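Have a look at the structure below before the remarks.
Removed from the display is one protein chain of the complex; every other protein chain stays in position.
Let's look at subunit A:
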C-alpha cells in the first residue's frame, strides 16, 4: 500500500484529538475556559477544578518512541492513564489502530488492555506477594493462558532483560534497577503493540538510569513497539525520543524531534530546559548522519570535485565496490590538481575520521578538529553515511545557532537557524 492512499488514522498507531481531563467542579465550564486559553491556576482559583489535561492532540506512528516531558504536576500521568482509561477522559477522542477507545464497553476495554497495551510504572508496582516470574506472568494469567505456557513466556521475557536466574525470588529482594527490569519484562511478556511507560526510570540512580535507557533502545531496535514514554528529565527525553512533546499545565507547548526542540525552543519555558542540555552527550552520530557523496578509485578527480561540491562537503569518501571505505580526499586537495590530471589514489588519505552510529558526539570532538566529514560505519564496517563536523558544532551551539554569522553547509540545524 502506498502511504498516500491510507487514511491518516491507518498510518498512526495512536491518535489523540482534543483530549480533556477535568478533576472536580463543573467540567463544561472548565473546558470552555481552557479552550479560551485561560491558565490552569486561574481556572483553579475561580472554579476549584483542575484541567489536568487541556486540549491535547497528537499522534504516534508505528514503531515510534514518543516522549512526553514535563515537570511534576503538568498532567503527564493523567494523560497516559487516559489512553488505557485507568482515568476516564472528560472529553476528546482516542484512537488506537483506528479503534475508538472511549466507545468501548468494559469487556472490550479489558481485551484491549490485555492484548494490545501494556504499562510500566514509576515505582515499579510489582506485586510483593508474587515471585518475579508470577509477576511477569500476570498479564497472561489474566487472559486465561495455561500455567505451563505462561511460565514459558515469562521466562523468555525475563531472559530479554537478563533476569531469568531470578524467576523464583520475591521482587522485594531485588535492587531498584532489577525491579524495573521485572516491570519491563511484565510489560513485554504480553507482546504488546503499544507500551505505556510512566516515568519508568525516574526512581533509579543516574548510572542505572542510563543503562536502562540503552537497554530499552536495544530492545526497541528488535521489537519495534510503539512506545509512549513519560519523563520529567529532558536529557532522557532527548536520548530516547524519536519525537518529544513538552508539556506544561496540561498542554503541549512544543512537539518535535530532539534536534528541533534543542535548536528551536518554542518559547522561554522550553528554552529554559534546553539551555542546560549537554548536547554532546545527548545526541548520537546516527542522528546527524546524512547520505555520503562517494567516489571509487576509478573515478576522475574532476568528477570527485563535482560530487563533493554538489554535496557541499569538505571532502569526499572513496569506497570499494562493496561499499567499504578506503579513504578520503579533502576538497582542498582536489583544487590543487588543475583539471583532471593525476589519480585519486595519489590524493586519497587512508587515515580518515570514522564513527559508529551509536557513538555520542562528545566522543568525536577530536575527529571534528580535522575538518573532514566523519564517516559513519555500520556494524560490518560499510560506509552508511557521513557527518559534517560543522553540523556537529551547529547542533552543539543549539539555540545560539540563530546568532551564528553564516552557515557554510546545508545542514538541518543551519536551515533551522535561517528560518524566520
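In this section, a contact is a pair of C-beta atoms (placed from the backbone, for glycine too) under 8 Å apart; a residue touches a chain by one contact, two chains touch by 3 or more; residues count from 1.
To be clear about the criterion, contacts and distances are computed from a predicted model.
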Undisplayed chain, where the name is taken from the UniProt record, one of "acetolactate synthase", "Glycine betaine/proline transport system permease protein", "Xanthine dehydrogenase family protein subunit M" or "Ring-1,2-phenylacetyl-CoA epoxidase subunit PaaA": "Glycine betaine/proline transport system permease protein"
Sole residue of A:118, A:274 or A:313 that reaches the chain not shown, by the stated touch rule: A:118
Residue among A:30, A:84 or A:179 that touches the chain left out of view: A:84
Touching residue (missing chain; options A:24, A:98 or A:146): A:146
On subunit A, residues whose C-beta touches the chain left out of the figure: 81, 84, 86, 110-115, 117-119, 121-123, 125-129, 138-139, 141-147, 186, 190, 196
